[in-house]
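One chain of protein is taken out of this complex; the other chains stay put.
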Amino acid sequence: MTGNDIIFYLLGILTLGCGLLSVTSRHIFRAAVFLLFSLIGIAGIYFWLQYEFIAAVQIVVYAGGITVLIIFSIFLTQQAGEKLPIQKLNRKIFSALAVFCAFALALVQAYQHGFITNNKPAASPSVQDIGNQMLNVNETGYALPFEAVSILLLAALVGCIVIAIREKNNTNNISENQNVETSQK
Amino acid sequence: MMTPGLEHILFISFALFFIGIYGFFTRRNLITMLMSIELILNSVNLNFIAFNKYVWPDKMDGLFFTLFVIAIAAAEAAVAIAIIINLYRTHRSIDVENTEDMKF
Partner (left out) sequence: MNQTIQIALIPLLPLAGFVLLSFFGKKYFGKNSGLIGTAFLLASFILSLFTAYKYFSASVDGHYSSAIALKYTWLVFSDKLSIDMGLYLDSISMMMIVVVTLVSLMVHIYSLGYMKGEERFSAYYANLGLFTFSMLGLVLSSNIFQIYFFWELVGVSSYLLIGFYYDKPSAVAASKKAFIVTRFADLGFLIGILILSYSAGSLDFNTMIHNLTSPESSELKTAVSTTFLSVSAVTWGGLLVFMGGAGKSAMFPLHIWLPDAMEGPTPVSALIHAATMVVAGVYLVARLFPIFSLTTPIVLEVVSWVGAVSAIIAAIIACTQTDIKRVLAYSTMSQIGFMMFALGVSKYGGEAGLGFTASMFHLFTHALFKALLFLGAGAVIHYVHSNEIKDMGGLRKSMPITHITFLIACLAIAGFPFLAGFFSKEEILLAAYHNSPAIYWIALFTSALTAFYMFRLYFSIFWNKEHTTHEKHHGEGPFVMMLPLIILAVGAIFAGYIPFGKYVSADGAPLASHFKISFSILPVALGLSGIAIAWIMYKKQNGLSDKVAASFNGFYKTAYNKFYIDEIYLFITKKIIFNLIGKPAAWFDKNIVDGIMNFTGNTTEWVSEKIKIVQSGKVQQYAIYFLVAAVVIAAAFIYILK
């Protein structure tokens, strides 16, 4: 067992362990932090697979963007130090059972399939390669999806503002928000 | 233990996927449910990357899919949080058990 392998196993344990904790922890803030570590673990696996650019994007967008967003919304909606309510035991057992069965089924299928792996030394793609193909307009290029995603992002931006905008003459809401703000202080 | 390959990464990805689903089923707070969804998306990304690496190492399509999924996930998270905050304003709670309006 080489050091390379050990790093992989450690990364795997980190990802799964933190993921599991993130969905079971009763403190929402801790759950968010475990999510952050799980995401970093995945970024580590990307590094281990020598896809540095993707790993960087993962860290920047997920760890840096989405997690922060989530933590921010936790601050907006949650009282400090409050524990999450406990789910019914029935529901937990039933969900676990269903999830386990599905997991077993999927895994057995995936292992039985036997993917033909290609052991050619992977050319680690440089940022330049990625950029070239991403903005290319020939048949292998991804210019059109790129543009579509950019429109999607714009739409999401506008949508967020429209949804979350405060209604002007709703005094009730204003006072609520003030309450939230004061409680955060 | 053996040298890690496609199977191992698939195991991590599947496990993460179903951990996310479990979280989605059992969590009652909308924000934690959103976190579970992020886990699910990440497991899918990991799948793309793994297949790209081990089955078609000379191509980059898996990579692009991952990139787009990350971009869309970012948008989705933003919209979801906007909805959650809006919900919090009207229902004074983000507990999913209290949002039964779909029944009607």
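Each chain gets a letter, A and B, in the order it is written, and its residues are counted from 1.
In the analysis below, a contact is a pair of C-beta atoms (placed from the backbone, for glycine too) under 8 Å apart; a residue touches a chain by one contact, two chains touch by 3 or more.
Keep in mind it's a predicted model, so treat the numbers as computed, not measured.
**Q** Among A:T2, A:Q109 or A:Q128, which one is in touch with the chain left out?
**A** From the options A:T2, A:Q109 or A:Q128, the contact with the absent chain belongs to A:Q109.
**Q** Among A:A31, A:I74, A:V99 or A:I130, exactly one should touch the missing chain; which is it?
**A** Answering carefully, the residue with contact to the hidden chain is A:V99.
**Q** Suppose we count only contacts with the excluded chain; which residues of chain A make the list?
**A** 91, 94-95, 98-99, 101-102, 105, 109
**Q** When the complex is taken as a whole, what residues of chain B touch the one chain not shown?
**A** 21, 24-26, 33, 96-97, 99-104
Throughout what follows, only the chains that are shown with their structure count from here on.
**Q** Centroid from C-alpha atoms only, then distance chain A to chain B, rounded to Å. What do you get?
**A** Distance between chain centres, rounded to whole Å: 6 Å.
**Q** Which part of chain A faces chain B closely enough to touch in the complex?
**A** Touching chain B from chain A are residues 1-2, 5, 8-9, 12, 15-16, 19-20, 22-24, 28, 31-32, 35, 38-39, 42, 45-46, 49, 51, 53-54, 57-58, 61-62, 65-66, 69-70, 72-74, 76-78, 84-85, 87, 91-92, 95-96, 98-100, 102-103, 106-107, 110-111, 115-118, 120-123, 125, 129-130, 133-134, 142, 145, 149, 152-153, 155-157, 159-161, 163-164, 173, 176-177.
**Q** Which residues of chain B touch chain A in the complex?
**A** Residues 1, 3-12, 14-23, 25-29, 31-32, 34-36, 38-39, 42, 45-46, 49-51, 53-58, 60, 63-64, 66-68, 70-79, 81-86, 88-89, 92, 94-95 of chain B touch chain A in their complex.
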